[in-house]
Every structure is written in C-alpha cells, then in structure tokens.
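As you look at this complex, bear in mind that one protein chain is not there, while each of the others sits in place.
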Amino acid sequence: MFKIIALIGKVILNFSEEMGRILLLFSVTLKQMIIPPYEVRNTFKQMLEIGIRSLPVVLITAIFTGMVFSLQTFTGFKRFGAETLVGTVVALSMTRELGPVLTALIVAGRAGAAMAAELGTMRVTEQIDALETLATNPVKYLIVPRFVAGTLMLPALATIADITGIAGGYLVTVGLFESSSIVYWKRTWDYLETSDIFNGLIKAAFFGASISLISCYKGFYTRGGAEGVGKGTTGAVVLSSMTILISDYFLSAWLFR
Amino acid sequence: MKGLSTELKVGLFAVFVILILGFMTFKVGGLDWFKKEGYTVYVNFKNIAGLDEKTKVKIAGVDAGVIEKIELKDGIARLKLRIRKDVTLYSDASASIKATGLLGDKYLEIKIGSMEPALKNGESVKEVIELVDIDDMVRKLSRVSENISTLAVSLNEAFGTEESKKALKESVLNLGEITANLSHTIIVNDRKMRNVLDNINKLTASLNEVVTNNREPLKTTLLNMEDFSGRLKTDGPELVANLSKATKELKEVIEENKNSLKSTIDSFNNVAKKIDSGEGTLGKLVKDDKLYESINKAAEGLDRTIGAIDRFKTFITFQSDYLMRQGDGKGAFYVTLQPKPDKYYILGVVGDPLGRVTTKETITSTPTGTTKVKKKEIEKEIEFTAQFAKRFDNTGLRIGVTESTFGAGADYFFNNDKAKASVDIWDFSNDEEDSKNPHVKVGVDYFVFKNLFVSAGADNILNKKKAGGYVGAGIRFEDEDFKYLFGNISRLR
Partner (left out) sequence: MIEIIDLHKSFGNHHVLKGVNLKIEKGESMVVIGGSGSGKSVLLKHIIGILKPDKGNVLIDGIDITKLNERELYEIRKKFGMLFQMAALFDSLTVWENVGFALTRQKKMRDEDVKKIASEKLRLVGLVNVEDLMPSELSGGMKKRVGLARAIAHEPEILLYDEPTTGLDPIMADAINDLIIEMKNKLSVTSIAITHDMHSAYKIADRIAMLYDGKIIGTGTPDEIKNTEDPVIKQFITGSAYGPIKIEGVHNERSFNRA
C-alpha cells in the first residue's frame, strides 16, 4: 500500500522535475535565440529537415484523413439529408483540429525522434562537450535552430495538411459520391472562418515548439550510451505526443471559445 | 531538388505555404480587406435569432452584401450591412430574416422597394419584418390541437355509445314529425294565409293613399280636423272593417289550426324537455360541460393563433324603455347581422304601447247644441323594424323600416363604441291626431358593462302632445357571448 503511494509520489516528483528542467531549457533557449549571432544556416537546415522532409508523410496522412472523413460523414449525413454540409465538416475539422494535430503527431514521430536520437548520440559521443571546447554554446548551436524551425514549420505543414485534407474530402464527395463540386466548395468556404484557420495554425505553432523543445531536452540530457539514446528517443516521442493531445484540448478550449 | 541549396528549398517551401494560406484566407474571408467598397445601410431588429456577422444579405435569393457588424443598442440589435455598389435600395425597402432548411442556414433577405428616393450610405432600412417565433407558434398550435383532441374524445363519448345512437335517431324522428306537422299546417291554411296577406296589402294601399293626400300643406288645424273627419267618414269604416276582417281571419287561422299548432308546440316541448333533462344527443351536447369547455378552448386557441379575421357577427339586443309621457314601457328585440364591420342589418320587433291610435268622433245632436265626442282608441301593437346600416368611421347611417313604417336614422359612436348617440325619424304619415309630424327620437345609449347598456333621450319631439323623455336599459349579446352563456347555463344546471 505504502509502496503504491510512494510510487505515485515518485512519479509526480519525476514529472515535476522533468517539467522544471524543460522549462529551464526553454528559458535558456529563448535567451540564446535572442542573443546574436544567429544560427541562420542551421535553422534553414532544420527547417528543411523538419518541414520539407516531413512533407510526403503529411500529404499522405492529410489526404487520406480528408477522404475517410468525408466518406464517413457523407454516409452519416445522407441519413438526414445534410450531405451538402460534408464540405463544411471536413474543412472545419481539418483546419481546427486534424490538420494541426495530425501534422504534429507525424512530426513528433519523425523529426522529434530524429532530434532526440541525434542530440542523444552527440551527448554520449561527447560531441556536445566538443562543441563547448570549441567555444560554441550547444544550446544556441543545436537547440535554438530546431526550436525555431519546429515552431515555424509546423504551421506551414498544417496549412498544407488543411488544404490537402479538404482536397481529399473533395475527391470522395465529388468523385465517389458524385455530389456537386460547386456546392462542396461553396459550403467549404462559406462556413469556414479566418479565425478557424489561424487558430489552428496557432495550435500548430505551439505543437511545433513543444515537440522540438521536448525532443531536444530528451536528447540533450541523454545518459548511458546507446541504450540511453534509445530511451531518450522513445521518451521524446511519447512525451511529445502526450503533450500534443493534452495541450490540444486546452488550446482548443482557449482559442475556440 | 538536389542541386538547390537548403535556403532555396526552404524559401520555395515558404512561398508555397504562404500562397496556400493566402488562397484560403482569400476564399474564407472573401477579400475582407479589399472589399470595403459598396455602401453601408443599417437595420434594427428586435430579434435576430442567431444571425451572425458576415452572414450573407440576399435580394431575391442572390447575394447582395454581408452583415458587417452587429451591435446591441438599447436592447435592439443594430445591424450594419454592406451592400454591393450596383444594388439600389429604396426608402420603402424591407428586411426580414430567412432560413433555408431546418438546419437553420440563416440569411437576411431584403426587398429593395420602389419608392424614391433611394437609400444613401449610412441610412436605415425602416421596414422590418420580425421573425415569427416558431416556438411560440408551435406552443399555441399544440394547445389548440390538444383541445381539439379533447373535443374529439368528448364527441366520441357523446355519439359513440349505443344509447346515444338511439337517442340521436329519436331526435331526428322527432324533428321529422315536427316538420311534417308544420308543412301540413301551412298547406291547410294556404288560402287563409293568402287572405291575410291580401288584407295587409289593402291596408298598406290605403295607408299609402292617406299619406299621399296629406302631402298638401295644411292651413289650419281646424281645416285639417274637418278634412280628416270628413275623410274618416268615408274611409274610416272601410279601413276599420279591413283591419277587423284581417284580424278576424288571423284569429280564424289560429283557431282552426289549434290542434296542429298544439301538437307542434308539444313536439317542441317534448324535444326541449328531453334536451333539458340531458336525454338524447342534443341533450348530452347541451349538458356535457367537458364538451363545451373543449369547444371553448379550441375556439379560443384558434382565435388567438389565427388572429382577428373579419368574422360574421351577430348581435342580439333586448331593450326596454320607459316612456315618461305615456307612463308606459316599450320593449324591443333586435337581431343585428353584421357580415362586415362597416355594414349590418338590423331586424327587430318592437312592442309599442302607442301602436295605433285612432280617434272616433261621435257627434250627438241635442237641443242644446251639437256635442262632439272624440274617443281615442289606442291599440298596443307589435311593430317590425328592418334596417340596412352602413358605418363610416364613427358614424352609422340606417335606412329601412322603422316600427313598421319607412324610417331612417343616424348613429354617432364614441368612447370606443361604448356610447352611441342616435337620431331616428319615421312614421311620416299624419293619420294620427296628435302626431301629424313624423316621429323623431333622439337619445344616447351607454354601455355600462360589456353586455348591459342604459339609454336616455327624448321621444317624438316634433309632436308636442306626445313628446317626452324616456329612460331605458338593455342587454346586448354577441354570438361569441352565447357560447359562454350557454356554456355557463349548462354548467349551472
């Protein structure tokens, strides 16, 4: 019995400690982000890595999500004669929810894991120490570019996911169910609001920042060789995904009041 | 992509994303920033029922602008509309909230109107058709339907049982008997009835003659008197004979048909008794409180929902006046049929204490001289009134038969129709000694309660000997009131 309570206490302590360290790293990152010189080239490199390299997966996920979403809603809505609203439903759910969240989960699995693994390896092979000896701040050199790239690229990917999902919905609704294409687009654009899109992108930016920060944290503080790298990577993906899903609720509640 | 530098790739990617984002915001926002053209008009609504900013404004179903802003001003929604430049709204334009489909795709519909001048930038659309509250309507309709169903249940109860079916049959049989009796009576007395009518005709002709003859201006009362007396000598007996004959014949008719009339009356009595005791269907209908209530409620509900439509109204008026001069009462019963608020017919029976006054002059020659004895014969008479009336705002004009002679009248209604000032003129004949001039009556009626009125005025003012004040009271029921009245009576019983 006491063991269980002790275990709970330990979990809470670990969690708090980890949170504190992440926030600490966050503040250091922000500080290093502001102080010149700026890591422009590294940032571009990370943008390429996080953004463009994730594009194929995001495209495929988004288009199929849009397709399956309209497939399901069309069948359901047809039962009460509201199939003209499929475009609206797809557009709203893609921009507000699925675009940002799915993109974030993909990036967490792909780029987040890569970040944690790369930084973890750098840690265990003393590359991070080497950076220090070469008078380079590893936070500035490694984490800031990833953080910036993640924060910028996720909204970009989410935008692409939004439009791809809507296009996927179009394919099914118009192509498969032979609904009117004019009605689909009209319903899509009529009911969507600029705030839907931009609030979705704000969420995406937050997810991007969280993913890169958590993954960098997990990689940067890796211990214990190859196994540690593996653990760090897994931890990064799990923690990022959890953060995305949990913060999504609160962000949505706040943004889409 | 291999040849391209990282920066270029990222740049291209960024441009691509910005293009998509621009496209989407363009499509969604519909060019919010560029679209400041067109002009603004305002419209105030009591209830906009979930209309939103950026909702479409449509004219004949075609997009003509958007709702730019919704403000709350003193509890009223003030909408700022941006209307397309090429659309002109006129000063009698009207706005209403419309919904397509049950899912509530709402929009603002505007009818542009046609009355110059056209609305300018910043002006308001004044004609607003507020949204019908569907909830309210549904609630009312459901209440009505509830009442109707209760009514149906009651009717079913009344007619459904074997007993009531039998009773219904009996009633019908009774009615059949009555009609048979009536028709028999009429056929048997056809000839005599005709006689009566003929006599009445003759009487009227004579009366007519009298009237015609009297048109000449009369120089002196004496001359008149003489003239009258003379004519009476010749005409009088015939007239009296005619009248007495008619009366006699009427009496004969009634006496001859005493039996059949009696049986008819008996049948009616029978029916009335049955109804009274709640026997049979009609009886049940009369006795059943529930049914009445149901009908009442249903009627009420319908009335409220559908609103005031021009209904055919019927009024029944009982009136009783006390004529001060004569010291006698005068009763009247009128039925007013009103197919339109400004047009009605008045049918009535008046029991006149001074129905017909005839003067008999007996000249007795004695050695001392001639004595003239005048003897007035006053008959109480039932008189008829049938008038057509037309109402212009507060003034009503009536024309037709007043108390069995030609007459006309005018009414002025005031105090929300609670009061009425009337002038009536009739009886242009001068066959009565004391009333050579037409009968003119001036008076005021005032409704103390909904159904009760009092009246006062001056009667027969042009004939000095008969002129006098009168006071009276009456009750007036509308067909609407009967419903309640009978309902209440049946409940009381």
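For clarity, chains are labelled A and B in written order, and residue numbers in each chain start from 1.
Just so it is clear, contacts are C-beta pairs under 8 Å (C-beta built on N, C-alpha and C of every residue); 3 or more make two chains touch, one makes a residue touch a chain.
Everything numeric in this text was worked out from a predicted model, so none of it was measured.
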item	value
Chains in view touching the one left out	A
Candidate in contact with the missing chain, chosen from A:A130, A:L176 or A:I246	A:A130
Hidden partner chain, residues of chain A it touches	118, 121-127, 129-130, 132-137, 221, 223-225
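Just so it is clear, only the chains that are shown with their structure count from here on.
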item	value
Euclidean distance of C-alpha centroids - chain A vs chain B, Å	77
Residue ranges of chain A in contact with chain B within the complex	41, 44-45, 47-48, 51-52, 55, 82, 85, 156, 159-160, 162-163, 188-189, 192-194, 196-197, 201
Chain A-touching residues of chain B, taken from the complex the two chains share	6-7, 9-10, 13-14, 16-17, 20-21, 23-25, 27-30, 32, 54, 103
